[in-house]
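For this view, one protein chain was removed and the others were kept in their places.
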Amino acid sequence: MGRLDAYLIPAVDGVAYGLLLFVVAAGLMLCFGVANILNLAHGTLYAIGAYTAAAVSDGGTGTLLVALLVGTVAAAAAGLVLAGLLTPVAPGDQLAQALLTFGVALAGGGLLVVAFGPDDLPVTVPAWLDRPVGLAGHPYAAYRLALIVVAAGVAVALHLAVARTRAGMLARAAADDERMVACLGVSPTRVRVGVLAAAGGLAGAAGVLGAPLLGPGPGTAATVLLLSLVVVVLGGLGSVGGTFLAALAVGEIQTLGVTLLPTAAPFLLFAAMAVVLAARARGPLRHWSPA
Amino acid sequence: MNPASTLNQHAGAQPAGARHTGAARSPGGPPPPAAARSPRRWAVTATVAVALAAGAGLAVAAPWLVDPYTTSLLARTLVFGLVAASVAVLTGIAGLPTLGQTAPFAAGAYTCAVLSLHTGAVGVVSLLAGAAAGALLAALTAPLVVYARGVVALMITLAIGELAVVAAGRWKSVTGGTDGLAGMPSVPASWGLPVLGDDRARYLYALAAVAVVVGAVVLALRTPAGALLRGCRDDERRMRASGHPVTGYLAVALVAAGAVAGVAGSLLITVQQYVSPADFGFDVAALLLLGVVIGGAGSVGGAFAGTALVIAGRDWLSGLLPGHAPVLLGGLFVLAAYAFPQGVAARSGLPGLARRSVSGGLISGRRAGWLISGRRAGAGDRGRP
Partner (left out) sequence: MTTLLAAEGLCRRYGSLVAVDALDLRLDEGERHAVIGPNGAGKTTLLDLLAGACRPDRGRITFAGRDITGLGASRRARLGIGRTHQRPAVWPSLTTLDNVMLAGWYAHRRARRRAVAVDLLERVGLGSGGLGSGGLAAAPAASLSHGQRRQLEIAMALAGAPRLLLLDEPAAGLSAAELDLLRDLLAELPRTVTVLLVEHRLDLVFALADTVTVLSEGRPVDSGTPAEITASQAVRRVYAGAPPAGLFDLEAAG
């Protein structure tokens, strides 16, 4: 029983981490699935949120909410800037998009370091959440439990948005055939702008809320991008449900996996990718769908 | 009825508009007779030959023309140029865009670093060890990459490259972790030769090795192997329909490119005598891709030159405005994305990335469906009954 306890905390951490990754990866998948953009600046959008939390949030709930608002808006605005920069690029030219978004990531990361310095910044959690809560007899950080709840709520909201709203339907349609959506009167530009703003907002919000878990620093953008990519690739690139499971899996690997096999985490992710890709290589194709 | 004459009768009557292809560049008929092309062709060939000779001469003379520090920078540039050549083979010729050649590069570098620290192996042995390590890593990761195309290949190779870096950072016992490994002894290029003691000797060694490997790659691409890879790039579906095992060809290309990157890793150790995970980060992979694209992804020599330009530019910018270099470099990337009005991919000869097939999506009309087990240009009809 004692052995199991030692793994319970990392396992729950894994859920928190995984849900956070899901929210972040959903934005990346949105960019790719709907607007066919490989957004290498996605990690930077998260970092904007995380740095906002470090700068604004000082332990009060009010400041946290302010940080959330500011961070989300700032990252969404960055997404709009990205959309604007992408306009002259030919729509199908994904190599140019990769280069451009990478350039933005590089420049954005540089600007953040110039503004905030080259160190990892600490983030203050609201006082009422900054205490241990009993979890199956063990003390567990309340903030992480709250994060689990919030992230799960966002996941549900995303699912509903994709499945039930007109915007979600347009998104699915655009994923299938962009030109047909244009025939419906929605311009591809508008789709791209909307998608990048939404992805930015999602990433920024995740950055603010997740900062205590995956905080602001010079390496944050790259780490977040890498993990999002792995999640998106593992999740099958087509299905929100698959991405959800993949995010949980990656979260667990990064927490529970590291506890079990300390140096092996990168190899575990690698092995997971290998197994999943090999299994899927000949498998059925997927569509971008709500589940 | 003589088939040839029927076609000839008809060809004259067909309006130019009937030409279906992107044939704005070509008048649509057979190329002009060889005789008419000769004088112009000779002039072009002669100019290129002279330029190449001058460049080669400069390259060899460089260590005597600049200070040792610049010489070592130039040597490093050569090394990255070699990795870029491997990126060009995969991206421009086989049609498999990659951000992950840093992984076999790192494998070769770390293998040779450990080899050098423990045995002080000579240059030639180190080169072979690097090639083997790079090829092995490429062989191990090939199954993940070889079924992916286009952007998905970029994603997966990026993840592989990044994971390799993270692994190098964590595996302290072997790789020295984030501090890296240092203090490799200077060794001779081969038994019986003098030790490569100064920057000039190391530069010339790197120059020789790079020239041999790049030359070998260029020659190899002129064999039928090159045509096979180009066929995979241009129309994979037709390749399969004609019996060619595309996945197998791409796997071989990946392993060969891995070997080339591994050789570059070995050279990095010789030239730098120090290695750390920072040498193989995501930004390096992106810089390589940029260099390849600038140089024209279909050309190995162009990729080499383009990367040399990009690396030199980055080093110059770092010197110019320390601390602000990333912002400027980022701007450079953005400008590069704009600098190719027909599209970066079109310029680099990657039809699959440059445009969607008419039926929408790069495969079977459904973008999401293309992603993992996808095909490229030419596979557009699959989704429609």
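Per-chain numbering from 1; labels A and B assigned in written order.
One rule holds for everything that comes next: contacts are C-beta pairs under 8 Å (C-beta built on N, C-alpha and C of every residue); 3 or more make two chains touch, one makes a residue touch a chain.
The structure presented is a predicted model; accordingly, all values stated were derived computationally and were not measured.
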Touch criterion as defined above, residue of B:200, B:230 or B:324 at the omitted chain: B:230
Hidden partner chain, residues of chain B it touches: 1, 3-11, 14, 18-23, 26-31, 33, 227-228, 230-231, 234-235, 237-246, 349, 351, 358, 364, 378, 380-385
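Operating definition for what follows: only the chains that are shown with their structure count from here on.
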Cα-centroid distance, chain A relative to chain B, in whole angstrom: 31
Complex contact set, residues of chain B against chain A: 97, 99, 143-144, 147-148, 150-152, 154-156, 158-160, 162-163, 166-167, 170-172, 281-283, 286, 289-290, 293, 323-338, 340, 342-346, 348, 350, 353-356, 360-361, 364-373
Of chain A, residues touching chain B in the complex: 32-33, 36, 38, 40, 85, 88-90, 92-100, 102-111, 113-114, 175-180, 222, 225-226, 229-230, 232-233, 236-238, 263, 265-267, 269-270, 273-274, 277-278, 280-283, 285-288
